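One protein chain is absent from this view; the other protein chains keep their places.
Now for chain A:
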Amino acid sequence: MTTQQAPAIQVQGLEKSYKELRVLRGVDFDVARGSIFALLGSNGAGKTTAVKILSTLLKADAGMARVNGFDVAAQAADVRESISLTGQFAAVDEILSGRENLVLVARLRHLKNPGKIADDLLERFSLTDAGARKVSTYSGGMRRRLDIAMSLIGNPPVVFLDEPTTGLDPQARIEVWQAVRELAGRGTTVLLTTQYLDEAEQLADRIAILHEGRIIVNGTLAELKQLLPPAKVEYVEKQPTLEDVFLALVGADGKNRNAGTNA
């Protein structure tokens, strides 16, 4: 697109209140092109609000935000051309089939050959066999994969993933992580929000912690680890161990991920 050198996302002094509640109180951060940036925070920290402002769904009260070089308030249409949003709840049409969902988004992005785009993405996300089935029969992981696949149509340079693994089981989580890594590998900038420490640890090039409406730290994992007290680090390291046990017991390594359904 237009600005090659500028950061993919620039946020300065972003503020947003819902009546008396000050959700964002001056948020600043930049996200470099082609990197994965994690916005870490507990529930109610303002992560979703920040993502909604960046994806033009909400207007900020104060501050500046640019995505792909475009101002989110003044150039909302250009921003929408540059992004895609995967919200907290899988934004898929339950009544349509997986393939129809993909075709729908391809048409709305005014692309040629929506059918081919859909088939390619189904294959890339191991959903080809399930492509003709109604999404309401999909498992949580399949639904999320379809959701992310829908976000990639048209190759937007910036992708927002709002808590992409909340409510997913460990296998499905690993599937989503693989998808996110692949995305960044292709040069897409990813901003993801999460409340899981290990998710940020696994995926992100940089991590910012959003707390009570402000970014309290922003750095690489190594930088952050030096800040955290040892007890915290221990907790982070314990989580994957239990997960390893779980995954070893149920024998899943993300290979047979097309089998599960919610039936």
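In this section, a contact is a pair of C-beta atoms (placed from the backbone, for glycine too) under 8 Å apart; a residue touches a chain by one contact, two chains touch by 3 or more; residues count from 1.
Throughout what follows, contacts and distances are computed from a predicted model.
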Checklist entry - Looking only at the UniProt record of the hidden chain, which name from "Amino acid/amide ABC transporter membrane protein 2, HAAT family", "Xanthine dehydrogenase large subunit", "Transport permease protein" or "proton-translocating NAD(P)(+) transhydrogenase" is the right one? => result "Transport permease protein"
Checklist outcome for this item: Given A:35, A:49 or A:84, the correct residue touching the omitted chain is A:84
Checklist outcome for this item: Of A:14, A:105 or A:207, the residue touching the omitted chain is A:105
Next on the checklist: On chain A, where is the contact patch with the chain that was removed from view?
Outcome noted: 52, 55-57, 59, 77, 80-81, 83-96, 100, 104-105, 107-110, 147, 150
